[in-house]
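Here the complex is missing one protein chain, while the rest keep their positions.
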Amino acid sequence: MSDAWFWLLAAGLCASAVSVVRSRDLVRAVLWLALGLLLTAGLYAYLDAPFLAGVQVLTYVGGVATLMVFGVMVTRRHTSASAEASNDSNAVGVLAALGVFALLATAILKTDLPESSAPTQTTAELGRALLDTYLLAFEAVSLLLLAAIVGAVVIARRRDVETRETRGSAALPSIRVGRTEAD
Amino acid sequence: MTLVQCLLLASALFSVGVYGLITRRQAVAMLLSIELMVNAANLALVAFAKYAGAPTQPLVLFTLAITVAEVAVGLALVMLLYRRYDDTLLDAASETKG
Amino acid sequence: MNDPIFLAALALFVPIAAALFLLVAAPVRHRGAPAAGVCVTASVVALAAAVRLVFVHAAQGDARWTTTWISAAGKPIAEVGLHLDGASVSMLAVVCLVALCVQVFSVAYMHDEPPRGYGRYFSFHALFLFSMNLFVLAPNLLQAFAGWELVGLTSYLLIGFYFAKPSAAKAAVKAFWMTKLADMGFLFGLLWLFVATGSFEWTTKLAPEVAVGVTLLFFLAVVGKSAQFPLHIWLPDAMEGPTPVSALLHAATMVAAGVFLVVRADPLFAQADATREVMLWIGSFTAVFAACLALVQRDIKKVLAYSTCSQLGYMVAALGAGSAFAGYFHLGTHAFFKALLFLAAGSVIHAVHSNDLADMGGLRKKMPLTTLTFVIGALSLAGIPGFAGFFSKDLVLATLEGRANWIPWAMLMGAAFLTAFYMGRVVCMTFFGALSHKAEHAHEAPLWMSGPLLVLAVPSVGAGFLGGWLAHSLGAHYETHVGLTPIVASTMAIAGLLGSIAIYGRRRDASVAGAIERLDKASMVDRAWELGYRRALLGVSGLLGWFDRYVIDGLMNFTGYTTIEAGAAVRGAQTGRMRHYLVAVVVGAVLLALMGLL
Partner (left out) sequence: MNSWIHVLSLDLAVVAIAAAVMLVDALLSLRGKSLGWLVVAALTGVLAASFFVDVVGVTPHGAYVSDAWVLFFKRVFLVAAILGILGSIDWLEQRASRRQAEYYALVLFSLVGMMLLPGARDWVLLVVAFELMGVPLYVLAGYAKNDGEPDSPKLAAEAALKLFVTGAASSTFTFFGLALLVGLSGSTMIGQGVQPSPLASVGLLMIIAGFGFKLGAVPFHFWVPDTYQGAPTPFVSFLSVAPKAGGLAALCVILMSTGWIGSHELWGPAIVLLSVASMAVGNLFALPQTDSRRLLGFSGIAQIGYVLIALAAATEQGLAMALFFIAAYVFTNLGLFLVVHAAAENMGGHGIAQMSGLSRRSPWLGGALLVFLLSLAGIPFVIGFWAKLFVFLEAYRAGLIVPVLIGIVLAVVGLFYYLSVARSTFMAEGTSDARIHSGLALRAAIGICLAAVVLFGLWPDPLVEGANAAARAFMAGR
């Protein structure tokens, strides 16, 4: 593949990233993010990481879909969703972003970056690394995902009867039963 | 293409994410910005693997997994926010301060 | 019972055992009277042990017992233990005696307190005695620092005892702040000392600049604790506490801790001439300054408070002049007569229910015993020959005599005059003259209160004769001599006393006043007094008082106020908005990362 591909992907990626953060409509922002992630997958492929490209696409299909559901849910119900960035924080944001970029760019340009022609890891090597070199971390990540699932369920669960009638329920008067919790 | 250009691209993406992180008031949009920033880090990792021969590709998988876990919990919390405040604007929840 | 270590441990641990017992046994504490019994009993035991220890020490000499407190890699960093030498043994006895007298006095004085408060008061007292003894017996600076801090904390509790009174709460906070501010010097000096020498010992050889730095930092702590200019302002405010507390803390023990620290760390201070010079001047100045302020106070306790500052100034000046013994001697005699004065004042306050000198007068007839003891204390403080205060004050002045720079000597002489003057004023206004309205129903204090007064009156008269013995046990040289200083000093004291009687006696007592008036007519004394006293001296005192209240005190209050205000002002930064928090995270990360580029 030629450099042109890289520039094409990079330009698209930047454009979609800017659209993600600028778009007022949440659903659109999510769609822009999806595009951006797909373009990143393209870049991975360009950078000799086909397996990662695949994982990127697969993972984010699920993730982005969930985000989209949320976006739709939130924007449909609420007018306030369109209340977006005001101008003052806009200036702060631009400044901060420029600051971060300037910092990173300076550091990158000032550094003698290593150049190596060592071949990148193949998918098989990647798999071996995961289950050998990084075995501990791999197990820890599985614990992390388990914890996240348990946690997400605990937080998102709508109805769990809290107070026991036998004990101090009078002291705990107002369990807020919101509209969404009534069902 | 060189490593420098890839890293600059990653930095640019990261900065855009920073912009979003600061300016977006929607909780979900803030999550999107975080996704962008992690994506930028991953891009840098892949670029290092390609041009510097660093064994960074496995790390991408780990950051992906971690982000998934974070976003899962984050979405649950946003849902909680929505239920308590009828809104997903982050500024809605600013009762504790001072 | 002849093991000095055992006796010292007894004096140290019986009070803390009593304090802990009172802490745990809430029912005993809440009933009040039993708590007082426990506390007083503990103090009696401690005093007995301390007195026995004095004799054992005289026979057996110095002793020391330590154990490793903290070690690093098998090497002890710090030790804890008991250090018994002339200074600590005699100080222990003084502290225990005064504490016991104050506690016994309190039994009656605090009688109107509700039982819970009564019990709490005595548990604080037991804790205080422990803290003070821990400090006095410290074998190294680290333990001394621990005791020092505990003393500060307990004094906070005791000053703030009348917590319901906002002024008392404020005074406690202020006392605590000022001393804490100064304590930073102690801590910082301690760190410096340890880093420089690797030990916390009292007798470490130091490089000259380290010696000056470290001792100056220690002296900062002394300035705070011993109420020297300009950190003296907490002491008069601390008079909000119960009067026996003032007697204990602000006369005999806590404020003396600063002086004792210097006595103890004399080997360190001896290596720093610059520090001693500073001490000499600050001490002398405080002696005069505080004496001037004592002159114009209307509150009997405040007179005594400023007088304490002034006398501590003497001690500090003596230490600055290089005579640890002179300072220590004055510390000892002062402990007795100032405790006596405070307790006698407490007895008066108890009788007339007021601190104001204007409410008193003519109490001589109603309270003969109190009058007698107060006058003894006053004469001792004034330095009238024969009383304890004379010998120690004379020694302080004698150490300064003949120095190339005579100004400190002259200042202290002036202060001696002023001391006698304001004590005469207090005595006249309180005990002589016409009976005031409030004093009509006054009556002599019960035995619980007058007993301690009598006990304390004995050393207030006679402690001066112990100088030779004390000097011997401290390894110093002491002899009474007749020379310029004693003559000038006694002249000053007598002149001051007579002067005040001349001025304040006449207004109260018709017969004396008449006699003085006749005397005045025959001479020009009256005119001279009018000009010298009312115009000049009172004017200066008033000016100093203004300066004290509005400039120094104001400055200190301002510092505290600004700190709190700063806290309130920055509160707004915690907006509660997540966006702002994120900005902080980003900016912080960028700034940190920027350090990598620079």
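Order of writing sets the labels: A, B and C. Residues in every chain begin at 1.
The rule is simple: a residue touches a chain if its C-beta (ideal position, glycine included) is under 8 Å from a C-beta of that chain, and two chains touch if they have at least 3 such contacts.
Predicted model, so just to flag it, every value in this text is computed and none were measured.
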Omitted chain's touching partners, listed by label: A, B, C
Touching residues on chain A - with respect to the absent chain: 103-104, 106-108, 110-114, 116, 132-137, 140-141, 143-144, 146-148, 150-155, 160-164, 167-168, 171-176
Sites on chain B contacted by the missing partner chain, in the whole complex: 7, 10, 14, 17, 21, 27, 30-31, 34, 37-38, 40-42, 44-45, 47-49, 52-56, 58-59, 62-63, 66, 69-70, 73-74, 76-78, 80-81, 83-85, 90, 93-98
Residue ranges of chain C at the interface with the undisplayed chain: 23, 26, 68-73, 145-147, 149-150, 153, 156, 160, 163-164, 169, 173, 176-177, 180-181, 183-184, 187-188, 191-192, 194-195, 563-564, 566-568, 570-571, 573-574, 576, 578, 580-582, 584-589, 592-593, 595-597
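Everything that follows uses one rule, which is that only the chains that are shown with their structure count from here on.
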Selected pair, greater C-beta contact count between B-C and A-C: B-C
Between chain A and chain B, centroid-to-centroid distance (C-alpha), Å: 5
Whole-Å gap separating chain A and chain C, where each centre is the average of the chain's CA atoms: 67
Between chain B and chain C, centroid-to-centroid distance (C-alpha), Å: 64
Residues of chain B touching at least two other chains: 18, 22-23, 25
For chain C, residues contacting two or more additional chains: 579, 583, 586
For the chain A and chain C complex, residues of the former touching the latter: 89, 92, 96, 99-100, 103, 106-107, 110
In the complex, chain B residues that touch chain C: 18, 21-23, 25, 30, 90-91, 93-98
Partner chain A, residues of chain B touching it in the complex: 1-9, 11-20, 22-26, 28-29, 31-33, 35-36, 39, 42-43, 46-47, 49-53, 55, 57-58, 60-62, 64-66, 68-73, 75-80, 82-84, 86-89
